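Every protein chain except one is present and positioned as in the full complex.
Going by the order they are written in, the chains are A, B and C; count residues from 1 in each one.
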Amino acid sequence: MIRPHRSHPLWYAFLLHRVSGLALVLFLPLHFYVLAFALTQPERLDGFLRWTDYTIVKLAEFGLVFLLAIHIFGGLRLLALEFLPWSPRQKTLAASAVAASFLVSGTFFLQAV
Amino acid sequence: MLDLRLYMAQRISALIMIPLTLGHIAMMIYAVQGGLSAGEILARTQGSLAWMLFYGSFVAAVSVHAAIGLRVILFESFKIKETILNALSWTVFLGLLYMGARAVYAVTAL
Amino acid sequence: MMSDMSKLERHDTDILILGTGGAGLFAALHAQKAAPDKKITIAVKGLIGKCGCTRMVQGGYNVALGRGDSVERHFMDTIKGGKWLPDQDMAWKLCKTAVERVRELENEVGCFFDRNVDGSLHQKAFAGQTFDRTVHKGDLTGIEIISRLMEQVLARPLEKLQEHRAISLIPARDGSGLAGVLFIDMRSGGFRFVRAKTVLMATGGGPTMYKFHTPSGDKTMDGLAMALRAGLPLRDMEMVQFHPTGLLAGEDTKMTGTVLEEGLRGAGGQLLNGHGHRFMFDLDEKGERATRDVVSRGIYDEMRKNNTSENGGVYISMGHLGPDTVRQKFKGMVKRCADSGFDLAAGKVEVVPTAHYFMGGVVVDPDTHTALPGLYVAGEDAGGAHGSNRLGGNGVANSTVYGGVAGDIMGADVQSMTVLRDPDETILRSEVERACHPLGKKPANIQMLRKALQDVMWDDVGVLRTGPGIERGLSRVTEIGAELMELGVAGENLAFNLSWHDWLNLRSLVEISEVIAKAALSRENSRGAHYREDFPESGEIESSYFTVARQSDGETKVTREAVRFTIVKPGETVLKDGEPESLVEAAQ
Partner (left out) sequence: MSNIRDMPNGQTMEVRVWRSDGEGGRFEGFDVPQRESQTILDVVSWIQQNADSTLSYRFACRVGMCGSCAMMVNGQPRWTCRTHVKKVLKNNRLTVEPLRNLPVIKDLVADMDPFFDKWVKAEGVFHPSKTRADAIEAISSEHPMRVEADRAIECINCAVCYAACDVVEANPDYLGPAALNRAWTLMNDERDAGHDVRLDAVSQKGGCHNCHSQQSCVRFCPNELNPTASIAGLKRETAKSFFRRRD
């Protein structure tokens, strides 16, 4: 499916950044919506937070934090690429960003269970 | 479709969010230990001007950042015309800002 | 078929430029400056700036920038290098104007040539010169020059006819001069006639009728063939320069013939024949570092004696210098060989002499005027500046200097020209028919014929020549020409029909090959690039002559004309008293 001119790590890094950004845009309104219950219907917020104890929801949460982490570290990578002197180790940087994302979201997951 | 001004807005908002989101994640990692409850969260945040500023600036930044980000994706994937694109971007921006502001107000006002 | 003249598109302009090498692009810039209110049209066989040989210049650009060097010294090197055959006024103008041209390239066009640490231009050594005067940009000088010129031209509001192949110079009905140029718009396959008050021909010669050759694929002597048919005199047509080390990768690849740079030999590269013998020291005490012509003859001779490598050439070997050193010093060449599947750094690479540059060309005056009013010629298409041999680095200098001159002169001349000349419609029609000739014949593969021509020219009118050999070659070339006329091209779709253009290319090559052979017969001595085994002596310098070929009534005749020593006489010099002969040796 991935066309031949795209089959290299830095293009995947771009794709990951875009997909994570897009997913965050979709999730964020939901997040805001739920938090706003605190004002209007505090009991529903609590209900929602309790609901987060379920494993599936835990996994989803992990996914979300992972996306956020991916996007942040990916974004850091891009900002460094754009604003710091050029580094020839672009692939390493991209890999590090992914690794850092796993680390952070993994920690979150372990704490949460 | 980015020109210099949109680019700057997106990059500056990203820079602002870096400490905020990292702080938020660290917070969450700390807070989720043993499960979340509304009471816990609200106890920490309600009535705190610091938290209001913290999350308030995140909401402002992310509204700008995400609206521009979405604009680019919409343009590149769907070749949407500029006028419609502008309208969409503003809608996303204002929508996020409104929802975000409400959420911040909910968790940080007394 | 397109004898239907109503389909011929017509088009008018003031200044028309053919070709976008160094000469064409410079002419466009200068013409625009000299005549900003005139319409200027550039027409080229390929894309603007992306075809021709100026882009392929590796070594660099000769220019006297002081520091011990002088225009006089550059001039003397050019005259001596050309074995006293150059037109001295042209050579002088070349050397003198090169100084201004390089400043223009740097300050106005935007080229950036290599510098020394102190900020001054770096100048390197090139064979046959008494001063290290070659300005360069790494070993990709041509790309820098043409890319920068191309940008300037693209940014200007000139009319651009890309992938327009000039096929004929059409004279005025009243015989007053040139009316315009007939083209094939290659993209559509249609014909277009462009009337112009002045036309610069800068299509860049190109001896691609040899089995091994360096120039780009678009160069097939179209310009000289057009000039010949228009009745213009062509000089020095026997003078074909061979580069000693072209890559040899077999007959089936276009890589064969492309240049492996001169510097390889300079740095200590060894030439070995098929038996592994290092033969150059048998011929010249400088070994591989002897001049281009000597080395070319040495290799050609080994090839004739069948002391050859696998594909029929000899080997160049660099490995003894240390593969890493070679890789670092000749990065571009090593990479190029690697892309072709050869290891230059550690292994041996097969090489052959390869036809590189054509010294002959249209007779012009130092202002680029020709015998045909309205026609100007500059660059490799023009004869005279180099005589029998072109110094490495004088090629781009020549095209950029004289391209600019042509632009200035055309810009000035056009001011007093109020009307366009009307073409001779009969000739126009017959020239269209001429180009359509193969479309009426049964389609056939012409590659065998092109190969046959290249073999004949290589074997019989090549690096080493003899009278009987040339005669044999000449009659074979004539036969090939006749055979070509019987082969056809599928003409249902003329849009970007490369096979049709291959046919037209071959026709130009055949026509000029014939002239080369005739001129080579006429010169009964050996000078510069022309070597007659039956006349190995150079002949008396004081009574030097150059050959002039002219066609009338379909018959080409070659005559000899005495060289006029207008600036310096044989045995004399324009160098100041007491100046050393060479500043290269002095420094060594």
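The working rule: contacts are C-beta pairs under 8 Å (C-beta built on N, C-alpha and C of every residue); 3 or more make two chains touch, one makes a residue touch a chain.
Just so you know, these numbers come straight off a predicted model, no measurement behind them.
The hidden chain, counted over the whole complex, makes contact with A, B, C. The hidden chain makes contact, of the residues C:Asp118, C:Asp553 or C:Asp577, with C:Asp118. Of C:Gly68, C:Gly266, C:Gly319 or C:Pro443, it is C:Pro443 that touches the chain left out of the display. Residue C:Glu144 is the one among C:Asp14, C:Asp87 or C:Glu144 that touches the chain missing from this view.
For subunit C, the residues touching the absent chain in the complete assembly are 46-48, 50-52, 55-56, 100-104, 106-110, 112, 114-122, 137-138, 140, 142-144, 147-148, 150-152, 154-155, 187, 216-218, 249-256, 258-259, 336, 339-341, 443, 445, 447-448, 451, 489-490, 492-493, 495-499, 502.
Subunit B residues in contact with the hidden partner, per the touch definition given at the top, are 1-8, 11, 72, 75-77, 79.
Looking at subunit A, the residues touching the absent chain are 3-6, 8, 10-11, 14, 18, 78, 81-83, 86, 90.
Assume only the chains that are shown with their structure count from here on.
One finds 65 Å separating the Cα centroids of subunit B and subunit C. Against subunit B, in their complex, subunit A makes its touches with residues 18, 21-22, 24-25, 28-29, 31-33, 35-40, 42, 45-46, 49-50, 52-53, 65, 68-69, 72, 75-76, 79, 82, 104, 107-108, 111-112. Those residues of subunit B that touch subunit A in the shared complex are 11, 14-15, 17-18, 21-22, 25, 28-30, 32-33, 35-39, 41-42, 59, 62, 66, 69-70, 73, 92, 95-96, 99-100, 102-103, 105-107, 109.
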